[in-house]
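The complex is shown incomplete by one protein chain, all other protein chains being positioned as in the whole.
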Amino acid sequence: MSAEHQHPTPSQYWKIAGILAVITAIEVALFYIDRELELGALNAWMLIALSAMKFVMVIGWFMHLRYEKGLVSRFFAAGFGLAIGVYAIVLAALGVIVIRGG
Amino acid sequence: MTATAERPATTIFRRPRSKTGIWSWITTVDHKRIGIMYGYAAFAFFIIGGLEAILLRVQLSQANAEFLTAGAYNALFTMHGTTMIFLFVMPASAAFMNYLLPLLVGARDVAFPRLNALSWWVFFFGAIFLYSTFFFGTSLPPIGPDAIPGNLPDGGGPGSFNWISGSPDGGWFGYQPNAGPFYSPGTAMDYWAGGLQILGLSSLISAVNFIVTTFNMRAKGMRLMRLPVFAWMTTVTAFLLLFSLPIIAVALFMVTIDRQFGSLFFAATAGGDPILWQHLFWLFGHPEVYILILPAMGIVSEVFPVFSRKPLFGYSAVVFAGAAIAFLGFGVWAHHMFASGITPVAQAAFGLATMTIAIPTGIKIFNWLGTMWGGRLRFTTPMLFAIGFIAMFTIGGLSGVTHSIVPSDWQQTDTYYIVAHFHYVIFGGAVFGLFAGLYYWFPKYSGRMLDEKLGKWHFWLQFIGFNLTFAPMHWLGLQGMVRRTWKYAPEMGLEGWNQAVTAGAVIIAISILIFMWNWARSRRRGRVAGMDPWDARTIEWMTPNPTPEHNFSEPLEITKLDHFWHLKYDEDEEGRPRRREDADAMLEHLEDVGNNPREPIHLPSSSFFPFLVGLGVPIIFYGIIYHTSIAGKALIVGGILLILASCVGWGIEPVDEPHYGDHDEEHGEEPVAEEGELVDD
Partner (left out) sequence: MTDVAHVEPVHEEHESTGVPTLKLGMWIFLSSEFLFFGALISNYLLYSNRAGFEGLYPAEIYDIPFTSVSSFVLLMSSLTMVLAHNALSRGDQHGTRTWLFATAALGAVFLGGQVFEFTEFIVNYGMKLTSNPAASAFYVLTGFHGIHVAIGVFLLLSLWGISHRRGGLSEKSGLNVEMVGLYWHFVDIIWIVIFTVVYLISLPPA
């Protein structure tokens, strides 16, 4: 495990956790802001973007995927990408995701 | 190291050491033995599923026959489909994968030997669970006004087959809400859902194991693009299992929770969506089709080069086409739902996607033909089955393309045309391929050869019987004979072909009896195979026959695709293969070293725990079915405790001889504790 020494230090882990906590706080704040301002789709996309940041940070640093061989990332991404792809199509076919024609 | 001395003292567990007898089979972690057990179990279910089919055919051999009631007919076609897919073709493929994958990649065993044993035991107990429905299950009349007289197994009639009354009768696809709590209120469909869930768990564990084996356990120099095609197809199949089984797991959980705990996922009257079931089922179900066929494609890709004395034509194209089929297989599921009310855009998209599958499939077929082209063909039994595979699979593939044209599909949906199509791909394809593999690799298992003369009788009778059975179903279907219906009227004019179909089914049965006779006889008295009976190309034949427990005695160093062939042959001036002078000496050496390894070889230790964990799984599912009673609750708790306790035992049982390396050091998903704990660092 030659890559071991590159792993973050405890203080870096604390910083990452702090960022994750702050993002979560922003998400919850957005939820309440949306109740007042009714941002609709914009709010949804902001929330998705924020949670995607958390998702990537946990995988990259806590699960050390950044330090693994590319093969592992490809396997993992295959499962994730396939899930997104097929379920998006299922939801579109069932009319949950509506594709608006131009 | 103090560890060795301490080990017996620190543990109450001893690894089981029997090498023969029933306990050696229960505790084995040897991939070859596990493969053999898979093989025999699969064949037993092939016979059971075949007998179910014969009963169906007897009923259909006459118009308006009274042999079976409608209910018994429903039960039999449900169990025939479920058995043939989940209890025959999948475990039969698993048998080949287990036996061969480590040999093909040049390894001692799979990556996780005990998990491999777990897969087998979960499968075994899952199969028993599913079939125990005949003893414990019930199918009751639908609740409410929708009850259809005679729609149940115990509805009377001369062939009411009351013993079938506990069988699931909702089809292997379990469409909702028909298979839901309202229309199938008995416990039979719970046995079906639970059984499939358990079998899926088994396959998921295998899938992880096989993928890791292929990627991590390769011999030195065995690059990915030097892997035999069967190893590739095993890996591709494992990926299909890996990604499709979680989907059906969720869908089956939803069915079970609907039926047992009153959730409303598929309850149309409460706003639930039965179409969701179809999406989830076919999202699994279509990759499943490729799970059935890809291993057979891998097998024939091994057989053609050997009996054509040529390398596989376009090796990399065959491999990539297999991967492409798998990838596309995830994007075509809704072609099973053209008649279920999906939007025109979806119909067009899925129709087109379905057509594209023909491209990689065609690539494979042309590559196999290209392999035979100009080769020195030997028409042995495995070769005949492989050629039969190409011909039959191509017919099935072409009729499949006709389904991708949506208006045509509307005409064909739920007719015997569909039945003809999928039997051509699954029986004509997968089963012919599996038989090719059985004849080809039988020497590895037994050290003897299957009889060629009986083999050819088997092939030709099966080939003729198969076509007589399934070819007429095309025209029966186009004439309007509907599937899953136990009677047809005499004035429909379908009787003649139906009698031909039934006659064909009997011929298939005879051919299988010949095969069984051949097997039983050859296993003891067949011609002794010796080393390399087929003049083969791949490295599994570098071990003696039957394969010794430790596989390879000496470390391998792979230098080429078809490594073994190139050890035996070089080329003359015109590029034709010329046998090396030292080839025979090399074979003698391999046989000698293979049977008498020069240094002690440590093998993964046997274990009771896979058996015990596997035993716990169906106990939980019995408990879920009867959860309203005290006994049911006790079964759930007992099953969970058995599994947890066995996992702890699994984690802390010691390795026998720590001095030699041992694959078994790696553990599964339950890394509760390791042997390493017992060592003072």
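Read from first to last, the chains carry the letters A and B; within each, the first residue is number 1.
To be clear about the criterion, a contact is a pair of C-beta atoms (placed from the backbone, for glycine too) under 8 Å apart; a residue touches a chain by one contact, two chains touch by 3 or more.
Model, not experiment: these values are computed from the prediction.
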* Kindly name the visible chains that come into contact with the excluded chain. => A, B
* For the chain that's not shown, point to the residue among B:F67, B:F96 or B:F112 touching it. => B:F112
* May I ask which residue of B:I211, B:M372, B:I507 or B:L567 touches the chain that does not appear here? => B:I211
* Have a look at B:A44, B:A63 or B:I601 and name the one touching the chain we're not showing. => B:I601
* Footprint of the hidden chain on subunit A, which residues? -> 4, 7, 9-10, 13-14, 16-17, 20-21, 24, 27-28, 30-32, 43-44, 47-48, 50-51, 54-55, 58-59, 61-63, 68-69, 71-72, 75-76, 78-80, 82-84, 86-87, 90-91, 94, 96
* Structure fact -> subunit B residues touching the chain left out here are 1, 3, 105-108, 111-112, 204, 207-209, 211-212, 215-220, 222, 242-247, 249-251, 253-254, 257-258, 261-265, 267, 270-273, 276, 280, 552, 555-556, 601-602, 644, 648, 651, 655, 658-663, 665-677, 679-681
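Everything below uses one rule, namely that only the chains that are shown with their structure count from here on.
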* What does subunit B use to touch subunit A in their complex? -> 215, 239, 242-243, 247, 273, 275-276, 279-280, 283, 330-331, 334, 342-343, 346
* Structure fact -> Listed in rising order, the residues of subunit A that touch subunit B in the complex are 71, 78-79, 82, 85-86, 89-90, 92-94
